[in-house]
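With one protein chain held back, the other chains of the complex are shown just where they sit.
Now for subunit A:
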């Protein structure tokens, strides 16, 4: 078990340790699950034919941010980012930050839960009340969050391959309807609009933020950067390919109006008499992805909340949060309101959380470290300590995460 002490007073949050591929699988599933919802339709509405470029552009931006953060703070690769911030900033600043992040994941999970349950009602069980659907979903999600982080990564790696094969099948089989001319003009509303959309869409890539929080749980810290690159790239490629098939099959104008394009894509499959209408495959893929995403969202909410208030455990918080999610999910009166909330708030401003916050805080932390080390050097020169003392202070610097060659 990984012991992540938040300070020297022995507050410990146990999560367990995971492997490189497991964490990459979890983050990929978490990042790319939105393609089963109305996200592709909103993206097609904004970027028209060039929508399939958007995730690629966003991924490039996120990868650049990832490198910048790792360049600024090497300790990110092996330490919990919030713990590092506790040292460089003060716990009084990281507490509201962790609380804000917890609220962010709570709201996102609640909206996702509602959207998923509405999708189930629309596509699979039209006669069942929403409350029953969402209750069942949240009970499963609760079990997932209770089972913990290790369990989530293991299910992700088990289902990751199955989901990938399913997605390939779902994107290849509708090829009978695919028309290349629907992809043109390939840049959609123009390069500027595309770039803008790409930047805005970085909110769909929370991998950078999550890696910074979860780096300490990796067994091999040398692979932290690799996890980030893998998860961001895979998510981007999955989103892009699916969008490409959508636009080539339905045309961007139609895709923008379809509430669940992936479901529509599964419905149009017709390859001979017996391979047709593979919604059932879609339902299994979609529910499994939803459960993992919501389960991880709930787990993050509990974990960050416990971190904010220096609690040694997060599991006792989960029942409270699941009730909150249930209540919050019912606040929007209908599916269009949920989609509107998502488009107007989450998609518009998520980049602040997923991109600006990690990069900005890494810059600030690096700056503070630089100032501290400068002050330390000045002091040392002023006091004129002997060789032995300077060696000791050198060890102290090394311990505080100071590295040669970074911003010097």
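Operating definition for what follows: contacts are C-beta pairs under 8 Å (C-beta built on N, C-alpha and C of every residue); 3 or more make two chains touch, one makes a residue touch a chain; residues count from 1.
As a working rule, contacts and distances are computed from a predicted model.
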| item | value |
| --- | --- |
| Per UniProt, the name of the complex member that is left out, chosen from "ABC transporter permease", "HTTM-like domain-containing protein", "Spore gernimation protein GerA" or "histidine kinase" | "Spore gernimation protein GerA" |
| Option from A:64, A:125 or A:331 whose C-beta touches the chain left out | A:125 |
| Per the touch definition above, residue among A:291, A:304, A:335 or A:361 touching the missing chain | A:291 |
| Which residue of A:59, A:113 or A:159 touches the chain not shown here | A:159 |
| For subunit A, residues in touch with the removed chain | 18-19, 21-22, 120, 124-125, 128, 133, 136-137, 140, 143-144, 147-148, 150-151, 153-155, 157-159, 273-274, 276-277, 279-280, 283-284, 287-288, 291 |
